[in-house]
Structures are given as structure tokens and as C-alpha cells.
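Every protein chain except one is present and positioned as in the full complex.
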Amino acid sequence: MRILFAELTREESRAIARDGVLILPVGATEQHGPHLPVGTDSMGAEYVARAAAAALADRFPVAVAPTLWYGSSPHHLPFGGTMSLDAGTFLAVLMDLGRSLARASFRRLFIVNGHGGNHELIGIAARDLALEEGIEVAACSWWAMAHHELASAGAAEIGRLPGHAGAFESSIVLALDATLVREPRPHRPEWSSPLIGTVDAPVRIERPGSWEATDGFTDSPSRATAALGRTYLKIGIDRLTEAVSEFYMGSNAP
Amino acid sequence: MRILFAELTREESRAIARDGVLILPVGATEQHGPHLPVGTDSMGAEYVARAAAAALADRFPVAVAPTLWYGSSPHHLPFGGTMSLDAGTFLAVLMDLGRSLARASFRRLFIVNGHGGNHELIGIAARDLALEEGIEVAACSWWAMAHHELASAGAAEIGRLPGHAGAFESSIVLALDATLVREPRPHRPEWSSPLIGTVDAPVRIERPGSWEATDGFTDSPSRATAALGRTYLKIGIDRLTEAVSEFYMGSNAP
Amino acid sequence: MRILFAELTREESRAIARDGVLILPVGATEQHGPHLPVGTDSMGAEYVARAAAAALADRFPVAVAPTLWYGSSPHHLPFGGTMSLDAGTFLAVLMDLGRSLARASFRRLFIVNGHGGNHELIGIAARDLALEEGIEVAACSWWAMAHHELASAGAAEIGRLPGHAGAFESSIVLALDATLVREPRPHRPEWSSPLIGTVDAPVRIERPGSWEATDGFTDSPSRATAALGRTYLKIGIDRLTEAVSEFYMGSNAP
Amino acid sequence: MRILFAELTREESRAIARDGVLILPVGATEQHGPHLPVGTDSMGAEYVARAAAAALADRFPVAVAPTLWYGSSPHHLPFGGTMSLDAGTFLAVLMDLGRSLARASFRRLFIVNGHGGNHELIGIAARDLALEEGIEVAACSWWAMAHHELASAGAAEIGRLPGHAGAFESSIVLALDATLVREPRPHRPEWSSPLIGTVDAPVRIERPGSWEATDGFTDSPSRATAALGRTYLKIGIDRLTEAVSEFYMGSNAP
Amino acid sequence: MRILFAELTREESRAIARDGVLILPVGATEQHGPHLPVGTDSMGAEYVARAAAAALADRFPVAVAPTLWYGSSPHHLPFGGTMSLDAGTFLAVLMDLGRSLARASFRRLFIVNGHGGNHELIGIAARDLALEEGIEVAACSWWAMAHHELASAGAAEIGRLPGHAGAFESSIVLALDATLVREPRPHRPEWSSPLIGTVDAPVRIERPGSWEATDGFTDSPSRATAALGRTYLKIGIDRLTEAVSEFYMGSNAP
Partner (left out) sequence: MRILFAELTREESRAIARDGVLILPVGATEQHGPHLPVGTDSMGAEYVARAAAAALADRFPVAVAPTLWYGSSPHHLPFGGTMSLDAGTFLAVLMDLGRSLARASFRRLFIVNGHGGNHELIGIAARDLALEEGIEVAACSWWAMAHHELASAGAAEIGRLPGHAGAFESSIVLALDATLVREPRPHRPEWSSPLIGTVDAPVRIERPGSWEATDGFTDSPSRATAALGRTYLKIGIDRLTEAVSEFYMGSNAP
């Protein structure tokens, strides 16, 4: 059974539309320090989305739409290696895709995000698509969705969770494809980077130049291992599998 | 010493610009169940913002800009009593105001939000204004900023924190002006409303009709008291006072 | 009887929607010379709107929406103390609010403006909302609406009517709250400021730098008195009361 | 000496840019009752603009840009025969043209309007272009600019001034080309059409269906004559000639 | 029989709407070298559109809408003499006009373009208007439509076809009005200008500064003659006449 939407025909897509879930991975193409590839965020989201879909495919119709590799990354532009969409453009892309799906009678869209800079925008798109188009939309950043379980596995102890291009993300890429991580990875003795405005902080603080002061990663990549990455990915996949299933079961569509 | 920006002259505004903090309260005008006024969110944000500014005014230059009473509330339009801005319009308003301030050489803007539907949008505006205009921007939803302290005070036990038009918000309005709460307030035996997609959920789920199914409030207003509201407001004011102060002190502006 | 929309519940708002008038005051937050507060335009519009609503409240359902304190003020940005919305953003705000009201079955919206830079934009919004949403919309700048009566009272003799931050507006603020006017007010021996492109000129002429050449006020604030301000406000309130009443009575809504 | 900008070469255009005035006629293509052509407003603006330029051409460099035949006419769409631009599109066209001129070092732009629905929008464009691009911009609706003189000639007695497709505009078209007026023109015994929200009213009132109730003209076309039209056009041309000259002379460009 | 839409009344426009074709000429106002007028592209499109309409007027209802003299010409801004619309604005104009026509029950719109920079945009507008508004839309650049016949007549041998301000366009203007061509025309010994990214190239290549390197014309104007221009125009008119007729006959509107 195929789970990649791009490989389905229009007729095959109808089963997903009528009574299934379409998963849309969104990521970014942006600098990830001197050691990680610029596609890191997209790779992670695509991987967990596809694995969750594979796990669910015998339960109900499910497919994974082509990954949107470009996200909202203006804070990384000064480093180079970054291809960013404006916040408004990124939102317009999600709205257009959601409207297309509604036009094709899709009932459920699940957005899986791999990049912090998209986090707020997927939430807004989810709300506005549900209201405007009458479809059910779920949205999550996969590491935020699995925060509790990842923290239980120690992911918040080796560095920020998720941070940016630090121990967590370096572990993920090591697990996905160790040849993509340039060695030696930079080492940082402690969590020395200044607090950068993030989603989960009680107050979001944005100061010009704060990212530049970090050399583009928030905590020490040297603490990463492939084994940890495999653990984190498994947690993410399990949680996403569960979340998509609940989204499908709890559906109040007729 | 005046703390309302609207009451300052242009010359007086320069002290805030040069070495102070301008606080911008943003809220909403939207249905809050059958018992609370539609201005609830704006009233709360304005109140805590002004009180924090008053507490800070002898430490450094601070003022409170006129409250933006209109927010992003499309999910409340079906109930009536709601005047909402599109997400894009709301974002454009914040960007235009921030650009005006940068043009006038302001260095620090602190956005204090009182409405859940604005939460993501103030974060995006903070990030993009700092990057584009080179000013320092802080942004928070006041009850999210003080979540830990409010929860310690039991606010998450009488209902959702903050929920919508439930025990928490009803307590706030009782404390602000008890005549604004229509009695008898509706009672709901338990936390019966279906989970509505919110900021802090691991997965944000938006289903058409979920708000309509709640009669517009998320938990029981009958559990609210003015005394609780006063406690919550004091917590919010104290936390905001502290946060604005830290924002000012930690400034890396020259 | 409450006349502030923000204080009504959604149920109470329905009487206004069904057979009443919602008044929306719009102003600006912008420099008003060295002597007047930056909120001058908003304060004036809010005051006359609320007073007119109070006068009408026993005749038909009426309420005053929260004041929009931010207007289209790009010409004042060079002076500082100004928080301006782009023309397109300001128009989008009015359209969004009008659409929200139409969605809630409101039939009549009356926009009361206090800032010259908004004058054309409220007219466009009124036309387009009526056409697009099928609601009745009235729009006026309060001093332009009452121009004949104000001129009869001598307001065009002590300075421009309304001018900007000159004798007329200084009188208004003296009447509203004399402590808001910084003394000594600047004196200007004659109407010396060059003609600045305004709504009522036969030809609108906009020359770069013309505002800067005026020090931000168009005629002599020293000619203002609180007594004159009270007279002007009373005229504005009476005329607005009459205009809203006629708007209500002449309604061709079924 | 050529006065049509379209006929100039780029080199010839430089004299206008450096020390002259470019006049831009804007009109509309919209229904004008059963008797007048849909191009009425554009024809009038183009005619007076070209005649004024011809009168000025030996005094200083002047040219007339190609007429913008499409304006903001949503209120006439229900009648048919109307090709309208959205308010935002019309404004964008004016801004783009002004930016092009600034890019080519033009210093003075004079917008001559022939359609009421554009009146506010040309004013906004004038203000924003001067501020953003640092060029001098004048803008007028030709009949509003010459209102005093036209009224002195009795134009406000035979019908509204300018009204729409009534005695005034019918006179203009009779004078331009009598074969363009279909006879017999409709007759209306008195000024019977309900007040339609216009620029010069103290309060602008927009009610759905008010235009449809008029059959598309505001006062009696039967009162028009070609002789009156010639008088009105001469007044418009003389006033515009004077206004453009004053705009040129009073220029504060270096 | 009148063929200019601007000269029709709204009633007369209905025959075109119901069972005819409205032709919309679009051009540009932009530099055309040192010898041709800036209105060249608009003049050509208007001329062939009107001549084709005249040839068709006794077969079915047809009219020519007012020419849009402003197109998408950002590549010519550095030369001066250019009034350009942004790509988005130009597209918005076409969409707004098409929507107006659909609102007035027009069934067929034929866009005739005279400027290379508009070529792609008219195609997008045609597609999107047909899909969104359910009207039939044809679009062509007149020299591209007639490319085969023009090439057969040798137009591709004296220079580029169409090129810009070279032998082809200079011939056209000589034929339209020889006094509009400044003599002596520049001579260029061979096709020396570097290849500039155009519609018909297998790969479109855009390099900064490539236009500036040409002095604003692509091939030698000295090879133009009025006789050639008359031949080219006749070919264009004949082909357009045929194309509009086929568009009308092949219509699948009911």
C-alpha cells in the first residue's frame, strides 16, 4: 500500500479524502551550524511523518503529502545557507493547500512541523482552515508534541529541547544518516548561548543580533549520539502515530 | 508622572524612546458567553499593563500605548457580539506600529496580550520586527507568562487556565468591575466542553463546530469569585512588572 | 443603560444589531505639537461619540464600539511620538470590523472620525462595506460634519478649522482635560504656516517637507480657551446626535 | 511642441522630469444612465487636462500622461456597462506610476480626476507618494476644484454639481461630442433621487440599493445643453491651467 | 456602428455582453530608445485591436475597451521615460476588469497585448478568469500570434521579431505616424545586442544590466520603413480578425 501522496493517482487519493487523514510535513532549509545540513528540519519532519503513516496504513486510509522544504526562517538569513519564506507567504501556502484539499472533499489534514519558526504559523493555518473551509485540521511540531516523552528520555538534559542545531537535532541527523554530520562537531562547555526568544518561554524576547551571537546553534552538538537520535525518533514516531490515530477516531465529521 | 502614552506630548515620548519601554496591550472584542462583556480580554490586558507600568515608572521611562481592542477572533464570529480582524490584518497592524516606533527611534517594545487567538501572532510580530527594524521586542500573553504562579494559586483547579469565559476569566472581570458580570452565571457540573485547539496543547486540533458546541465558554463560570480574580490580577501584575524590568535590564541595546 | 459596546454581553449586543446603530470612533496616535498629547484626535472622537450615544440611548438601541486609537498618520512620523497604520492596513481594519458586524447581522454602522488623515479612508470603507456586505454605513469626521455650525461659532476665525494642533484642537483638549495641555502653549502671530494639502482644499497639494516646516501645528495654539472648546464639543455632540438619529430614521433596511 | 507624454521619447521626457509638470488624467469606465457613454468621466478629465497643458506649454515643460480609463466604480457594477478596479488596485496603480516617475527623477505630478469614486483615493496617493518618494504631487477632481466658479455659472442650479449622469455631465458630453448623447434624454421633474453618499456631504451615508433606486443618474439630463457644457469645460480648463501653474511656481523643489 | 466601448451606453454594452466579444488592448508606457515614443507598444495594440473590431463589426457584436496604457515594464525603469506597474498590480487590474465583466454577464473577453513584459501575465489572467468567473478569455501578444505570417513577410530578417524599439517596432510607428519617429534613427551594423531573456527563448536568462548595455533597443532601427510597417500591421490585423472570429465561433458558451 502506497503512503506517499505524490505516488497516488487522483482516484486513489479519494479514499484518503473521503475517510482518511492526509499528513503534510513542513520544515525549513536553513543554516544549522557548521556541522549539520541545511535540510535538517525538513528531514526530521518527513521521516517521522512517513514512519507514522506506515504504522497507520493498515488501520485507515492515510498518506503523506510532499514535504514543504521551505519555512519561515528570517532569523537565520544572516548566516547564509538559508532559503526562507516570509511569514505571510508561508501562511498563504498552507491556506492554499488546505483550500485545495477542501475543494477535493478532503476531511482531515494533519500538519507535522519540524522547524520552530513555523510553529505559530501552522497553528493559525489550522484554525483558519477549519473555520473557513470546514475541514478538520491538526497541527503540531513533532518534538513539542512529544515533549513529555522526550524529556523523560533525557532529551532536555543533554541540551535544549529541541534547541537549534544542538545536541538534540545533531542526534536526530546522526540517526538519520551519520554521514550528514560534519565531524568534529563543535563543542560548547555549557549552555552558554543567551536565551533566544522561543515558543515555550513565558515571555518571548527578540533582540537584534541574539542569533548571530550564538554561531547558529543553541547548545553543544558534541553531546549528540546516533543512539540517542534513534530513541528520539522512535518516541516522535510513536507519539505521532498515536496522535494521528486519535485525530482520526475523534473526528466529528459525519 | 504620566504613564499613558496617549497623554504624553511628542517631546515627552522621547524619553521612552531613548531609554525606556513602551508597553502595548492587545486584546479582543468578542463574545464571552452569556455572562461576560465582549471587551473582557482587552480589559484584562489593559489593566495589568497599566498597573505594571505604574509600578515601574520610578525605575525607568515607561508608558502604555493605547490598547488595541480588536484581535484575531474568527472562531467567535458565529456567536455574534464579535469584531474580529483577519490574522493578516492583525499582524499588519502590529508591524506598522512597530515600524512607526522604530522610525521614532524607540528601542524597546513590550506587547502584552489578553486574547488566546492573538498568541501566535504577537510572537511572529516580535520576531519579524526585531529582525526587520532592529528594535528589541518582547511579547507575552499575560496569563501564559504567569502560568506557573497562577497554577500555584489554584487557577488551574477551578477550570481551564485561562480557558475562555470560564472560571478564570469570570474571576478577573468580577475583580475589575463586578457589575460587568451578568448573574446568575451559567453553571457547568464538570469540565464537559470538548477539547478545543489551544496554544499549549501538544497537538492543536481544530474541528469545525467545536466552539459552537460549548455555548462559548470552556468551563464553569459559577466557580469564579472576585477574590480569586484579585489574586490572579495581582499575580499577573507582579509577573509582568518583573518581566518588563528584566527586559529593560537585559537589553543589549547600546 | 450601558452604551459601551465593550461592556455588553453578546446577547445584549443583539438589540443593537437588530434595530440600532453601532458607533465606531476612530482617531490617531500622533504628534500634536509640543503642547498637546499624542492621543488628541482619538480623545475628541471618543468623547463626542459617547456623548451622542448617551443622548440617543433612550430613543433607539445604540452603543459605542471600542475606539480605534491608531490611524493613518504617515505625515507625522518625522516628528516622533507617532504610531501610524499604512493606508491599506487602516482600510483593512475597517473592512474586517464591518464584515464581522455583517456576520453578526448588524444593520447600521456609524464611523466617527477624529483625524484628518483618516478622512478619505472612512469614506471608502463606508462605500465598500455597504456594497459588499449589504449593511448601512455612515461615516464622518466630526468637525467636518459640524463645519457650518462651528464656523458660525467663530471656530474658523481663531485659526484653521480644524487645522492640526492649533487653536481649535487646543481648545478641545483644554475642555476635555486642561492638565493635558502643556503651558505655555506656543504662539504664532499669524496664520503663517504654508498651505498643507487637506481634504477641503480645491486642489490637494503635497510637498515633501511641508509638515516639517510647521513645527507640527498649523495655527496658533495660544488663541485656544477651554470655554471655546466646550462650545465646539457641544456643537459636535449636537450635530452628531442629530446625524445618527437621521441615519437611524432614514434607514431603508426592512 | 508635443504635450502628449505617449508621443515623447525618453530623452524628451527628461525636460518634464527635470523642471516641469506631468499631468495624469484618471477617469472611469462605468454606466452613465441610458443616455451617456460609459467613458464619460475619462473623456472629461482627458479633455480638460490636455487643454490646460496646451495653454501652459509655452510657459514651462508640461505633458499629459496616458489617461487611466479605469477607476474605482463598484457602486455602478449592478447596472452593467462598468469595468471597475478595486479600491486597493486603483491605489496600487497610482503608487506604482508615481514610483516609476520618482525613479526617473520626475519632481512634479498633477493628478486630474474625472470620477467621484476616485476622489478620496487620489488624495491618499498624493500624500503617500510625496512622503515615500519625495516628489511633489497635486491631485484634484476637476469639477470640485472649480466648484466655486461652476456654481457661479449656475451649474448647481440645473442639477447636482457634479452629480452623476445628470444635467452637468450631460452638458459636458454634449459639448465634447453631441453624437455621444442618446436622445431623447430622460427627464426627471425634480431632484427626486435620494441623497447618495458623496464626498462633499457633511456625513457620508451609504445604503445598499440607493444607486439602483436612481436608474443610474442623479438629476435630470434633460436640462443639459451643449452651450452650458462648453461654459463648464472652459471654466474647468481655466481653473486647471491656473492650478497647475501655481503648483509649478510654488514648488519648493530646489 | 460604434466599436469603442467607451462610447457605448450601458444598454448598448449588453449586446456585446450577451453574444459578442469585448477586446481589451493592453500596452505599456516605456522607453523605446532615443527615436521612438514611449507609447509605442500601446499604440500598436490599440491600432490592430480597433482595426480588427471594425472588420468584424458586421458579423457579430464586438467592441474595443479603453486601452490600458500602463504595463509591466520594470526592466525599462533605468532608462527613464517609463511608467510601470508591478507584476502583481498589472495582474490585479486584469482580474478586476474581468470580474467586472463577469458581473455584467459578459461571456467573452479577448486581450490583445502590445508589450513583451505583459506576455506571461495576460496568460495567467486568462486562465484564472476563466476558472474563477466562468467566462471565456482569449489572450495574445499580437506579433506573437502572427509570428509565422510576419516571419514569412521577412520581419525576422531585418531584426528581431518583435525585439524592442528595433527595426520591427520602428516600422510599425513609421506606418502609424511617421512624425513620431525621430530622425536620424540610430544605426547598428549587426545584431550586436546580447541576448536578452525573452518569452520565446528555450531558456529565459535574466542578467542584471543586460538591458542597460543595449541603449534600450535590440536591433537596428535604421532598417525600418513605413511600407514594411504597413505590411506588418495589415498582417496583424488580418490575423487578429481571424482569431477573434474563431474565438467567437468556437465558443462553447450556451
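Lettered A, B, C, D and E in written order, each chain numbered from 1.
Following the convention adopted for this analysis, a contact is a pair of C-beta atoms (placed from the backbone, for glycine too) under 8 Å apart; a residue touches a chain by one contact, two chains touch by 3 or more.
On a predicted model such as this, the values are computed, not experimentally measured, just so you know.
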Absent chain's touching partners (shown only) are A, E
Looking at the full complex, which residue from A:Phe5, A:Tyr47 or A:Phe168 touches the chain that isn't shown here?
A:Phe5
Tell me where the left-out chain touches subunit A, residue by residue.
4-11, 13-14, 17, 29, 31-39, 42-43, 65-70, 77, 79-86, 88-89, 92-93, 96-97, 100-101, 103-105, 180, 182, 216
Can you name the residues of subunit E that touch the chain not displayed here?
72, 74-75, 87-88, 91, 117, 119-124, 126-132, 134-140, 144-148, 197, 199, 202-210, 239, 243, 247, 250-252
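Here, only the chains that are shown with their structure count from here on.
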Label-sorted list of chains bordering both subunit B and subunit C is none
Hey, what angle do you get rotating subunit A onto subunit D on C-alpha, to the nearest 5 degrees?
180
By C-alpha centroid distance to the whole-protein centroid, which chain wins?
C
Averaging over Cα atoms per chain, report the distance between subunit B and subunit E in Å.
55
Compute the distance, rounded to whole Å, between the mean C-alpha positions of subunit A and subunit C.
48
For subunit E, give me the residues that contact two or more of the other chains.
none
Touch-based graph of the chains, sorted into line, ring, star, complete or other:
line
Between which chains is there touch?
A-B, B-C, C-D, D-E
